[in-house]
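One structure coming up, written as structure tokens, with questions to follow.
With one protein chain held back, the other chains of the complex are shown just where they sit.
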Amino acid sequence: MTGRTARGVLVTLISVLWLVPTWLVVVNAFTPTEQYTGSPRWWFTSAGLFSNIRAAFDSADVGQGLLNTLMYSVIGGAVAVVISALAAFAVTVMPVRRPGLWFWFIFIGTVLPLQTFLSPLFTGYATTNLYDTQYGMVLIYVALTIPFAFFVNRNFMLTVPKEISESAQLDGVNWLSMFLRIHLPLARNALLAAFIFQFTWIWNDLLFGITLSLSPNVRPVTATLADLSGNYGTVGPPVVLAGALVASLPTVVLFFVFQRFFVNSLRLTA
Amino acid sequence: MSRPAAADVVSLFNDNPSWAPGFQAAGSRLRPLSGFRLAPRAVPNVSNYQQIVRMSAQTGSTTDLIKWWNGYRLRDIARAGILADVTDAWDEAARRGWSDDTALRSTFTYEGKQYGVPLYKSYYVVFYSRPAFKRLGVDVPTTWQQFLDVVDAAHAKGITPISSGGATSWESLIWFQQLVNGLDHRFYQELTAGRASYTDDVCRRAMALWSDLYRRGAFSAPDAQTTDLPAQFTQGTTAMCLYGTWNTGAFLDNGVKDADLGAFLLPPPPGGARSVIVESGVLAVSANAHKLDAAHAVARAWLNPSVQTAWSGFLRDTSADPGVVPNVGTVRQVAAQVRRERPTQAIRYWEASPPVLIEGNVQELSAFMINPTRAQATKTLTNMQHRADKEWKVWTS
Partner (left out) sequence: MDVLTPADPAASRTRPRRSHALVHDPRSERRRAAVWVGAFLTPAVALILLLLLAPFLITAWRSLFDDNGVTARFVGLSNYIALFSDPDFGRSLLNTVLWVVGTLVLPVLLGLLLAVLTHSVRWGAAARTAVVIPYALSGSATALLWTFLLKTDGAVNQTLNAVGLGGLQQEWLLHWPMNTLVMIVATTWQATGASLILFLIGLQTIPSETIEAARLDGAQGFQLFLRVILPQLRPMTVVVVGMSIVNSLKTFDIVWLLTQGGPGTASETLALTMYRQTFTLNRYGYGAAVSVVLTVVVVAASWLYLRRQVQQRSGEGV
């Protein structure tokens, strides 16, 4: 049993270590700006969180930003996952002549450094009138999140035994039904994980939000928060932290919920 | 950016979203004078802002007015032809007695013509915490020696004498420019025009002064942030900070009471004369503006005292019109000292030489702040001069 207790202790130690920085973020977001001297606090001394949050929402369009980001993350993540699942299915199950080539073509999308195509993208968006539109934002987010989702889905689908698809083919099922009825449900967890990763990625993206949008009804929340801590930031770190905490809450909740679902499905199979 | 706007509005692009209310206030005064209001659009990230301005200049979808930096940074884009000539606005301001500042005007000039009007005119002053000074029992220093005495007194009492950041930002140029310009204003101008060397005697003396101050324990750690300063000033744990008056508003908004804050011009180091560093933003008219005439009208009316009062009142900073001073104790203190002492004015180092040269040199200065020894100073100056040799050739080609 010492093996188990040793493991338990190790896990506890690691979790506590991991929680320390998160704890600091929360505590210092509670500090009112007037009392913040730059020395971080370890314990709550006052309940300045709500005034800090209010300051964050007042100085920047954080509310509208949250709505925009929600739309981009949900729609962008979902569309990307579906498209990448289709492509992953094609590359692993369907009779593609050069699966390696297609894998690399799509995988390249995740390799390119993001700053590389900011400038041509901006010019392209400006000439096609996609600049500062919600469609434009969703479009680029989908394109950016397809490659990684594709990678995850493809590798997961590789673990599905060939016999399943072979017997389905022999039964005369067409590709679309096979995809929808067999592979999609099997890959449910991978799809969900891919969605959550890409949801988080889109939620936290700053670069494209800043470059490709300008109006309050298009800008994502990270861009609006950047207003607070920019070069001319007139609010102190506690307000920025409070804003960042509020903006991070949905992704944290999502991860927490996902965890629960995961643990349940593990119990079903153990 | 190129969507149709209301008839009496000119669009303005800038990199500071928090200025929006100020532009609205200025716009309401501009309306009766020029017939147009301002519709500001902002991108909070400075380098993204610059990218967008350059990229949109290529696609022709730009706003009517652009905020930029003066000096060589203005020349950098003016010579690409994306800005309109606003010399008439300056002539008008001189004629009406609003602003007759030839030193300032020269920093807005490229090939004899001006390409923007001054958005503000900030001075680099020493902000100080009145509670801290009271605790130390000292007055505002008027000579270099008195300044050193204040530093020593603060250090003895465990108060951080001077907060000075810049390990990872542009702020590392603040003390460099102050000391070089303070020692010899003429030399500073020659140096930044590429006619003097960074390895000359004045620079060496400035770096020696700087590292001596570090040896005295005058400075905070080089990664200090000015956003931490308000509480430090109020509690009196930090005494001074050399910074631009444009940050007064931020200090006041973050908890420093106007009564607890003050500012003075740093006395010149031994051998130097009274001189102050000036920073001035640019309001430029885009050459491809949709409403070119309207933008010109706004530029001409910009320096009108009623507009400046509204704008500077919001900014809580000094204006290019010396007669307009906002009702903030600290700013009034600075304006009064400038009026009294008439120091020579130098442009901020950031805009004083070609941008690529400055960016690289500022990084050298940041590296010096992390290791402020005499040996490092020599290395820093040598590197800066190497870069100057290279970049001046590129600029003039």
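Order of writing sets the chain letters: A and B. Residues in each chain are counted from 1.
One rule holds for everything that comes next: contacts are C-beta pairs under 8 Å (C-beta built on N, C-alpha and C of every residue); 3 or more make two chains touch, one makes a residue touch a chain.
What you are looking at is a predicted structure, and each value in this text was computed from that prediction instead of being measured.
Asks: Going by the contact rule already stated, which one of A:Ala55, A:Ala126, A:Val142 or A:Val235 would touch the omitted chain in the full complex?
Replies: Missing-chain contact among the listed residues: A:Val142.
Asks: Of B:Gln58, B:Thr199, B:Ser306 or B:Gln333, which sits in contact with the chain we cannot see?
Replies: B:Gln58
Asks: List the chain A residues touching the unshown chain?
Replies: Per the touch rule, chain A residues meeting the hidden chain are 3-4, 7-8, 10-12, 14-16, 18-19, 21-22, 24-25, 28, 38-40, 42, 83-84, 86-87, 89-96, 99-100, 102-117, 119-121, 124, 139-140, 142-144, 146-148, 150-152, 155-167, 170, 172, 174-176, 179, 186, 189-190, 193, 196-197, 200, 203-204, 206, 222, 225-226, 229, 237, 240-241, 244-245, 247-248, 251-252, 254-256, 258-260, 262-263, 265-266, 269-270.
Asks: List the chain B residues touching the unshown chain?
Replies: 47-48, 50-51, 54-55, 57-58, 76-77, 80, 82, 167-169, 220-225, 355-356, 359-360, 363-364, 366-367, 370-371
Definition applied: only the chains that are shown with their structure count from here on.
Asks: Report the inter-chain centroid distance for chain A and chain B in whole angstrom, where each centroid is the mean of the CA atoms.
Replies: 39
Asks: Looking at the complex, which residues from chain A come into contact with chain B?
Replies: 33-38, 59-60, 118-119, 122-123, 126-127, 131-132, 210-211, 214, 223, 226-227, 230-237
Asks: Please give the residue numbers of chain B that touch chain A in the complex, ascending.
Replies: 1, 15-19, 41-46, 48, 51-52, 55-56, 58-59, 61, 224-225, 227-228, 230-232, 234-235, 237, 249-250, 253-255
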